[in-house]
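A single protein chain has been removed from this complex, and every other one stays in its place.
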Amino acid sequence: MVQVDAGTLFFAAIFTNNILLTNFLGLCPFLAISREVRSGLGLGAAVVFVMTCTAVLNYLVYYYILVPLNLVHFRFILFIVIIAAFVQLVEMTIERYFPALYYVLGIFLPLITVNCAILGASLFLIIREYTLLQSLAYGAGSGIGWMIAIIAVGAIREKVQKSAKLPRGLEGPALTLIITGVMALAFIAFSGMIQIQ
Amino acid sequence: MKKRLFSIFYMFLLTLFFTSLVSAVKLYNEDRIAMNQEVKLLRIVLHVLGIAVQESASPQTVSQVFSERVKQIEVKQRPLYIGYAENGETITGYAFPVGGQGFWGPISGLAAVDPSATRLLGVAFFKHSETPGLGARITEAWFTKQFEGLSLDPIAGEQKIFYLKAAGTGQAANELDAVTGATGTSRAVEAFLNRELDHFLKGIWPEVKKKR
Partner (left out) sequence: MAKALKGSQIFVRGLWDDNPVLRQVLGICSTLAVTNLLVNTLVMNAGLIFTVTMSCLTVSLLRKYTPMRIRMMAQTLIIASYVIIVDICIAAYLPDISEALGPYVGLIITNCIVMGRCEAFARNNPPWPSFLDGLAMSLGYSAVLLTIALIREPLGFGTVLGFRIMPAGFTPWTIMIMAPGAFFTLGLLAWFLKAYFPQVTEANKER
């Protein structure tokens, strides 16, 4: 069992062990979307919601269904199915009640399903043997961390694209990756902050 | 309606086929995976006690060496591995599990002490969730070798048996190199390993001495 309290884990998931900047997860939509802060915010919020809920759901399914039945090797299939179903649910809800948001997010909603970060968060919390409360904190923290990363990089990209004259070939993925690298470097500075003892 | 039914039926068939395939692969490999785990533990116990076993040795060989040279008992509900010399009589060391919270998740390992519990014979870590290439390096030889021969008598005035300092800066004999770039993991290991060694010396060792 892990002794760290949920609050510390929550902060650690956002800053010191950011699921994108430290564990490289969730890069695909990140590279495609982060052009604008606004879409990053919308997508980020959706990801936070999905990640938190699926972290809890997958925890419950794993410990109350898979483990007792000795079917843990099916966790990959079951987790992704739960995530896909949940995203479908969210998509239907947004379409019905927030049509404007639905229009903005467009195709990116179903893409949340294949966002490695969401499946990754569930897999990590199993490996690290978190409790239910810790899983909740970790899921929420990871989602928020991802959102912060995507917004921050989006903001920098917006500024850079507007004002700077870029060398040949740098535009696009290359620039985003280098910016992300610098961000990852900056976030490493946070690692002294959290004492998980 | 017919289309819907077919879709459901199709998915059902597909799921059945693939889950069977996956289950078949799992069953075929299950024993091997379980044995890998078991042999791994045996190997680590032998390694930590300083009993040599070849890298290429088969699982049967490892099991055999283990049963000849190690006796497993329980002290205060925790396993204790007693290592014997080749003559089967002289005790060469005691190994016991150590574990605690790492930076990312629980870390499990083994530590071994010499027959008088005054020096460490060695440590090894076999289960962790630390970052590959960083915290995960605690399993590497250069790191664990530092613990071999470490004195278990804490120096007067200090509280810990050993300290992990930035690589190359340690001065006293009990200041070992931490893993560069893995401050969190290093701090965690320093904390729980000291605690476990302390627990062994104060809680388990008196029991063992009584039994001898």
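Per-chain residue numbering starts at 1, and chain names A and B are given in the order in which the chains are listed.
Quick note on the criterion: contacts are C-beta pairs under 8 Å (C-beta built on N, C-alpha and C of every residue); 3 or more make two chains touch, one makes a residue touch a chain.
Just so it is clear, the model here is predicted, and its values are computed rather than measured.
Trainee: For the unseen chain, which displayed partners does it touch in the full complex?
Mentor: The chain that is not shown is in contact with A, B.
Trainee: In the full complex, which of A:Val90, A:Val104 or A:Ile188 touches the chain missing from this view?
Mentor: For the chain that is not drawn, the touching residue is A:Ile188.
Trainee: In terms of residues, what is the contact footprint of the unshown chain on subunit A?
Mentor: 21-28, 31, 73-77, 80-81, 84, 114-120, 123-124, 127, 167-178, 180-182, 184-185, 188
Trainee: Can you list, in ascending order, the subunit B residues touching the missing chain?
Mentor: 3, 6-7, 10-11, 14-15, 18-19, 21-22, 25-26, 29, 32-33, 36-37, 40, 127, 129, 132-134, 136, 180-181
What we mean here is this: only the chains that are shown with their structure count from here on.
Trainee: For subunit A versus subunit B, what separation do you get between their C-alpha means, in angstrom?
Mentor: Centre separation, subunit A to subunit B: 32 Å.
Trainee: In their shared complex, at which residues does subunit B touch subunit A?
Mentor: Listed in rising order, the residues of subunit B that touch subunit A are 19, 22, 26, 101, 103-106, 129, 131, 183-184, 187-188, 191.
Trainee: What part of subunit A is in contact with subunit B in the complex they form?
Mentor: Touch list, subunit A to subunit B: 1-4, 16-17, 22, 73-74, 77, 124, 127-129, 191-192, 194-197.
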